[in-house]
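Structure below; questions to follow.
A single protein chain has been removed from this complex, and every other one stays in its place.
We call the chains A, B, C and D, going by the order they appear; numbering starts again at 1 in every chain.
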Amino acid sequence: MKNALQLAYLVPLFPLLGFLINGLGRKSLSKSLIGVIGSGMILASFVVSVWIFLQVKDGNSYVAEYFNFIHVGSLNIPFAFQIDQLSSLFLLIITGVGFLIHVYSTSYMHEEPAEHFGRYFAYLNLFVFSMLLLVMGANYVIMFIGWEGVGLCSYLLIGFWFKKTEYNKAANKAFIMNRIGDLAFLIAIFWIIGKTGGVSYHDVFAFASSTGNSFSTAELTGITMLLFIGATGKSAQIPLYTWLPDAMAGPTPVSALIHAATMVTAGIYMIARSNILYTLAPVTLNVIAIVGLATALLAATIAIKQNDIKKVLAYSTVSQLGYMFLALGTGAYGAAVFHVMTHAFFKALLFLGSGSVIHAMGGEQDIRKMGGLAKYMKITNLTFLLGCIAISGIPGFSGFFSKDEILAAAFGKSPLMYGIGLFTALLTAFYMFRLYATTFRGSFRGTHEQEHHLHESPAAITFPLIVLAVLSVIAGYIGLPEFMVHGAHKFNDFLSPIFAGSREIIESRGMMHEISHSTEWILTGVSSLLIIIVVIGAWRKFSARPELGEPTGFGKVLANKWYVDEIYDRAIVQPINRFAGFLNNFVERLVIDGLVNGVGRLVNYSGRQLRWLQSGQVGSYVLLMVLGILIVFVIQFFLRK
Amino acid sequence: MITQILFWLLSVVALFGALMVITSKNPVYSVLWLIVTFFAISGHYILLNAQFLAIVNIIVYAGAIMVLFLFVIMLMNLNKETEPSRNRWVKIAGAVAGGCLLLVIVAALKNTEFNTQSATVVTGDIGLIRNLGKDLFTTFVVPFEISSILFLSAMVGAVLIGKKD
Amino acid sequence: MIALLLILIPLLTGLMAFFFREEKLARGWALFSAMATLAVSLLGLTVLKSPANLNFSAPWMEAIGSSFTIGLDGMGQLLCLLNAIAYVVILLATWNSGYRSANNFFGLMLLAQAGMMGVFLAMDALLFYFAWELALIPVYFLCSQWGGDKRIQVTFKFFIYTFLGSLLMLTGILYIYSHTQSFSIEAFYNSGLTSKEQTWVFWLFFVAFAVKMPIFPLHTWQPDTYEQSPTAVTMVLSGVMVKMGVFGVLRWLLPVLPTASYSWGDLVSTLALTGMLYASLIAIRQDDIKRLVAYSSIAHIGLMCIAIFSESQLSIQGVMIQMFNHGINIIGLWIVAEIIERQFGTRKMSELGGLATKAPAMAIMFVIIAFANIALPLTNAFIGELLMYTGIYNSKVTQYHIVFAVLAGLSIIIAAVYTLNMIRKIFYGDAQLLTVKAVDLRISEKLALGILVLLILWGGIYPQPFLDLTSDITNAILNKSDVMHLITK
Amino acid sequence: MNALIISAVLGVIMMFSGILLKHKAAIRTVAIAGMILLLVANIAEMFYGPLFTIGVEGMMRFDRFALLFNTIIFACTLLYFLLSARDMEKVGVDYAEYFALIFFILAGSVMVASFTSLLILFLGIEIISIPLYILTGSDKRNLKSNEAALKYFLMGSFSTGLMLMGIALIYGATGTFNSALMNIGVKSPDLPAIAGMLLLLFSMSFKVSAAPFHFWTPDVYDGAPTVFTSFMATVVKVAVFIGFIRLFDESFGKLHTTWQLWVAVISALTLFIGNITAVFQQSVKRMLAYSSISQAGFMLMALFAMNSMAKEGILLYALAYSLASITIFAVLVRMSDYTFEGFNGLAKQQPLVAAVTTICLLSLAGIPLTAGFLSKFYMLSAVMQTGKYLWLVIFGVLMAAVSAYYYFRVIQAMYFKDGNANIEVSTGYRVLLVIVAVLIILIGTFPSTVLYWLYF
Partner (left out) sequence: MPINYYIFLSIALFCIGIVGVLTRRNAIIIFMCIELMLNAVNLMFVAFSKMHFMNAGEAAGTVGTDGQLFVFFIMVVAAAEVSVGLAIIVMMYRNIHSVDVNFLNRLKH
């Protein structure tokens, strides 16, 4: 029953169809039809993905070449898909979560006029298509196509309400910052092509792990660093993370799908995909770990002081992504991917929940104007709470398992990292419950008619919430850590073929730092305990008297996101702008064009001067002639020999 | 010996006359000095026994052409110092330029193979009208005829320009 | 036969066009002629691709060792196709914009097309030079007759610039000729100049090509000319004529003067690189759509130039298809610019905005083309740029290849900046007082843009046909310029 | 030989026709008929040899070069008659005499084109010059015309003096006037000979208005009646040029290396002064005067190179340059205002005239597919062939670019500026213009058809 894998092309094909139908028919089709098509296509590809997953679970993997994308001389870049454990897993996440979010959107975006409704779903489908391309591609170029494709879609969706200029600016910012990363990615690709003459994963990894004619460590470090910079762009890591919070300008479901569940994890996917290269480049790994950790901490600190419900979630996303990179940096690729999955569930859940809240509040996003929503919207409240618990890593919930694994790996690398990681986890728990408490507990602080309108959202919204809530509770159990139940880490077993190469290398180089089960128990215990304490503290503090005033002192710095945006603006954007202005107004106008016109003017001028020779006086004419004769004679007879 | 003296005498006269031509204020004097120069040159012709040319020179130049000049000058009654003298600097420049030219050419030619050669009065009769005439109407007949075209055009021109209308 | 037709059709129809007093008639005639040319070039690509059909030679000026030899190789095919398509599209897109004394306008347009065809087809140096000038003169008249307010001075500058360049090229040609006593391209390939002579001739040629392309710092004519000349002409200029420079380098510089090209490549690339960044930065500050596009074009051409002089198969292959793609994309941009100018009488982006609501179709088309212009994957330009950058990055002929690739890469980012800003200012936000009563695309414009968008997607998704078309000539050029030998030397 | 005699006779005939024929049209007809006769006779001599056999005693040689050249100048003169003969009426009453003088000038140019003895050269130059003095001054009431005539006369006879001094020195050095013998006789380095040669170079440069002996040109061309400016700027100038080339080719071949440098310098200087000064002119007539100087600079390149290419080239150049200039002048004559503004909007009133003028200007600027390009091409590649003095070529090219500047000013005025310049033109005139345009294009595209004459 191999044929499922041969049907892989269907997975991206359905969303593409959806995009075309909705895109072209957006004027003619009815909203409901559009919604059905949009979600239906994703559902279809979800079904196929499940089918594929079942195949892959049995340890099959498959590379399908469809046509020659680029074939020049020795360079051959086929348009090919690679179906293996990693990609199939991502297929599930993308299509699964994607489907739920589509369903959610049908209700959430219902106020939009039909045309824009169609446009929305077209974009959304296009996004899913590109994302699938990204994860299914069998070589870096296809991946890059998807990579920029999702960038495009995120640009389009952030700026979906294109009448608002600041939204468009946010969209531009997102695209441009991604482009910076993409450039690095591209250069890495050039480099790879230059070395290996190809870009397909199989060849590249084979070349990398082959002895003899292979990459030098320096080259590998370079390539992996470049790829990582690409990842920082896409996955919002220092220094390129600032676009993600602004990206919240888009509709909430978009934030859930693109800026929480899927696109932003592309960076993790890419690194996990090229794990061999990274394993061979330890320097890069350290950098990744540090950057990841730093990002996690920074974002968490900022999140503490945010009052926009979506901004909080956005920064927590950044922070969680930081976690994942930390995992990658410590070589725990499995853990990273594991966290990707769980995070996809609970962060999507949280965003959708916040969406539901915003929906109910009539577009209000400031948590200071909320409060006590629990009694108005039961399901949302419950699911949101579950999400918070999951992300905070309270034992028994999915977040706990994945995060714990990461912390363990960090400890294995260095206790300091563990310490910071743990601290970040505590911060996470703190701001999440600050958010929850301020929003759902206490008394309502909004205007009167807002309160009047408060209501639970329709089924199309609550259904996804419920599903995701369930997932974010149970998802962790497929990855029970070794020290609890032996051999219960189904997840790692499933992915092991992908990371087999790296593991061998690590073992061969003795870079494995096993930490004893007892240690792990202690660590887990400590972390869980601390987290629970923090949670309770936060709950009590903010449900009783949420902070409503403007932050002061250090809090102000945090509230202003460490002024990073301002610094970037001052240090990079404005200088470039001014320089460009200088070129445009001075160099171009005066110097270069001035030179050109100068030549013309010179000709004119000398023309005017020469005219004076033409004095009109016979005498002077003859004199000049005689002088000419004189000069020639002198030179001819006395100087020229 | 006698020819030596004659040569120097005539040369001096010619040069002096020429200088007077370009220096004397009154145009009439210039004409007269020019005629003097021409006579001196005719003298040289005779020394170089080009008798025919000597005569022609006197008849055509000193006789016809110069008289023509004289008529014109009279006609315009320029016979007094009418000409306001040129700007002094221009004068100097002109003189210097001419002088330099003289120096340069002389300096260039003074040591050529001509040094060895000379042109003095010996028995040579190529200058006699007989020999010249023979050549003129045999070898040089074509240019001779052609020069008639020149005269024609000059005649037409003079009439065309000169006649009132 | 095909080759001959490609020149003759526009030439003759162009001459005839002068006699169509009726505007509609002239317009239709021009469109008909363009279609015919397109058909012929398509025939040459598909059915009649035997050399007998693609090459033509007739005795001409034997006295001075020249002959009327024209031929179509892959590169020629592609560019002639571009030329043909461009004219059809342009005529469609400008169908509704009226011109006084239209017969002259279209006559000159067609003559210019004939000239450019000649440039792309010529296999004889003198013929090449003739065509080069023949393409210039009509454009001069077009611009200074139908252009904007400052047209006369601006066009004049453009003319003198180009004329001077081409005269220097003529000097170079004559120099080689004085060695070969023949103008045939083979003779030029085997001219056997010493490297010192090559250097001289190289710069004589390069100035001409650099002015046309244009390469920094010889570019100042371009923004003004694009701004001033009627948009139809601007499209011709930037879509096709600019390619003459690139083409010239590929056909007459690299193979004819390999040594000089090799030893001066770095300098040229540096100039081009400077130009790229310079133009991109300036483009950020432009408020006039036309000027913005002009500067972005300078940047793109600069990249092509670097790619050429990195003399690797990938890069040159990339240049070949990029010549085509860039033509398509930039014409698309001009079409929209032209529509906007015609509708609102301004090209200032600051006065525009909110068009996306008023004219969604235009918005979509424009966005697609604009993203193609910044080489988004699955658009044609991506393929070209990927190949060029890869070629540059891994070039063997210069030790600065990485620097070139990386710095040139910066322009990718900057391009994103100004392009997105352009889209935002023109189409997003609320409608300004100018744009409230905007109308969407007319059918002819939809058609024109549709063709372009299709080409863009085709070139981006399945570029292999284009690549196959140009692979042979690429190898030929590389063999002629025999890089490897030079490097080892 | 035919040409020489017939043209002289025609001159006389014209003189009498002035007395016998009362109608100007009749005189014109006679002149044109005579011109055609002259042309035919000359072509006949090219194919069947001369009608008269006169012993020229080795003073002239009517070789193919000379004959071909005569054909060219006669053809140009014919065109000139057809285009501008009518406009001579405006100059003055002595209509027939003008034609007579022009025929005499032609006789002179025939001599200059086919001399082998310096005596003939001298007489030829004089026969060209003296009538020109008169034609220049023929607009007697016009002070400019008078002034031009006097200037031309004074400087012209001054240069004659230089020329004679040169001839005298050469005679002293070689003892002969025969150019062939002279070339043998000269014992290089032979200072008197070189000095004489240089003096001849100067005086000839004066006649072809090459810098720094060009000063008379703008004033004289400007002051002379435009019809005659047209004639002297074209036919006469190229006639003297042929003499120039013959002289230095046949007489001073040995001193080639000596004079080549000077010719190069003079050529460059001429190009520079001619073009740069032309840029600033306000009057088209004067601009054309300067442009004729710059064109002379290009023709001097042929003298410089002096190889087969150069000789073909100079013929082509003579033809191309004369055709274009005569036509432009013929249009200019009929303009009311000679300034550039005077041409504003001519294209609207007279599209055909404007188009032809444009073609002529393009030809002068050396745009490809016009005769002008090909001739410039020949000049440049002739210099290129010599393999030295590359800077001359590049300089020439730069100057050609400059020249485009002022030629295109006229085109701009005609096409792009608003105005209502207009001239009255007859149908025949139109037809002629078209023929000229076609001719220019034809020579530019199929030079073989013209060059064929050289190889038959």
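The rule is short, and it goes like this: a residue touches a chain if its C-beta (ideal position, glycine included) is under 8 Å from a C-beta of that chain, and two chains touch if they have at least 3 such contacts.
Here the structure is a predicted model, which is why all the values come from computation and not from measurement.
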| item | value |
| --- | --- |
| Left-out chain, listing which of the shown chains it touches | A, B, D |
| Residue, one of D:L123, D:I328, D:A382 or D:A404, that touches the chain absent here | D:L123 |
| Touch residues of chain D, complete complex, unshown partner | 119, 122-123, 126, 130, 133-134, 137, 140-141, 143-144, 146-151, 153-154, 157-158, 160-161, 164-165, 167-169, 171-172, 175-177, 218-219, 222-223 |
| Residues of chain A (touch criterion as defined above) contacting the omitted chain | 611-612, 614-619, 622-623, 626 |
| On chain B, residues whose C-beta touches the chain left out of the figure | 3-4, 7, 11, 14-15, 18-19, 21-22, 27, 30-31, 34, 37-38, 41, 44-45, 47-50, 52-53, 56-57, 60-61, 64-65, 68-69, 72-73, 75-76, 78, 83-86, 90-91, 93-95, 97-99, 101-102, 105-106, 109-110, 114-115, 117-120, 122, 124, 126-127, 131-132, 134-136, 139-140, 143, 147, 150-151, 153-155, 157-158, 161-162 |
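The criterion applied here is as follows: only the chains that are shown with their structure count from here on.
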| item | value |
| --- | --- |
| Maximum centroid distance from chain C, chain identifier (CA atoms) | B |
| Between the pairs A-B and A-C, the one where more C-beta pairs touch | A-C |
| CA centroid of chain A to CA centroid of chain C, Å | 37 |
| Between chain C and chain B, distance of the C-alpha-averaged centres to the nearest whole Å | 72 |
| Chain C and chain D, separation of their C-alpha mean positions in angstrom | 43 |
| Touching two or more other chains - residues of chain C | 160 |
| Per-residue overlap in chain B, given as positions that touch at least 2 other chains | 105, 108 |
| For the chain A and chain D complex, residues of the former touching the latter | 603-604, 606-608, 610-611, 613-614, 616, 618, 621-622, 624-625, 627-629, 632-633, 636-637, 640 |
| Contact footprint of chain A on chain D as seen in their complex | 151, 154-155, 158, 162, 191, 194-195, 198-199, 202, 206, 212-213, 215-216, 218-219, 258, 261-262, 273, 276-280, 402, 405 |
| Residues on chain A engaged by chain B in the complex (per definition of touch) | 619-620, 623, 626-627, 629-630, 633-634, 637-638 |
